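The structure that follows is given in the form of structure tokens.
Here the complex is missing one protein chain, while the rest keep their positions.
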């Protein structure tokens, strides 16, 4: 069971209080009707599924209730960082010393 | 042994407002709403517990219910917010005694050291969503939704017997 730093509560808290919420930084298009079928398909279904650093969303559902973003290593499972929803992707080379 | 008592309902609200509205809301409620998550502040029978960046649990005496509703209605036009009564949504248990903290560890996954006196948080008790408040070193309140209450209360009593058994 992981410990997760909630960027809103600013505490390291047990994973049991959190819920996973899919890949991060996939914004809903402002005007979906303007998208082609292929673009819309990509938005709906196509995900990166990397080996290594993954940007993903979590919700502190049994806590402050906020959705936030995280960078996590899918090999070690460990979190590299968490940050509020809406913030830009952090520079992973600074977190890991290597390129994402 | 730990004392487990269900507290009578007073008046409880879920209050939501954007950051800019905190001052006006504090004035309306008569309590400075704490802005640190987990923070708690009180004035007489009125108490505010910050549960999230824009979320507070407001408690007041039952007799003040209508006054609270009216006070917030008065600021709605200038300070849009959401005030929803949830008095009947949950049961609140007081858990007190020497081993109160240890008893809660049967269900609370969070490090109890993070729940300092005078603070509260939403967390889990066993698998039940709950709001835990530490009123004193050895005194807590645990609020759970009404239909979950039998499960949570039963677990408190089962585990309490472990102290009686000395194990």
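Per-chain residue numbering starts at 1, and chain names A and B are given in the order in which the chains are listed.
Heads up, the rule we're going with is that a contact is a pair of C-beta atoms (placed from the backbone, for glycine too) under 8 Å apart; a residue touches a chain by one contact, two chains touch by 3 or more.
Heads up, the rule we're going with is that contacts and distances are computed from a predicted model.
Participant: Going by UniProt, what is the name of the one chain that was not included in the view, given "Phosphate transport system permease protein PstA", "VacJ family lipoprotein", "Sulfurtransferase" or "Sarcosine oxidase subunit alpha"?
Facilitator: Missing chain, UniProt protein name: "Sarcosine oxidase subunit alpha".
Participant: Please output the residues of subunit B touching the missing chain, sorted low to high.
Facilitator: Contact residues on subunit B toward the absent chain are 9, 14, 16, 18, 54, 80-90, 102, 105-106, 108-113, 126-128, 145-148, 150-151, 154-155, 158-159, 161-162, 164-167.
Participant: Contact with the hidden chain only, please: which subunit A residues?
Facilitator: Looking at subunit A, the ones touching the missing chain are residues 1-3, 14, 19, 21, 27-28, 31-33, 35, 37, 40-41, 44, 57, 59, 61, 65-67, 76-78, 85-86.
Here, only the chains that are shown with their structure count from here on.
Participant: Any idea how many Å lie between the Cα centroids of subunit A and subunit B?
Facilitator: Comparing mean C-alpha positions, subunit B is 30 Å from subunit A.
Participant: In the complex formed with subunit B, which residues of subunit A make contact?
Facilitator: For subunit A paired with subunit B, touching residues are 8-11, 13-14, 16-17, 62-66.
Participant: In their shared complex, at which residues does subunit B touch subunit A?
Facilitator: 37-38, 51-53, 55, 109-110, 114, 121-124, 129
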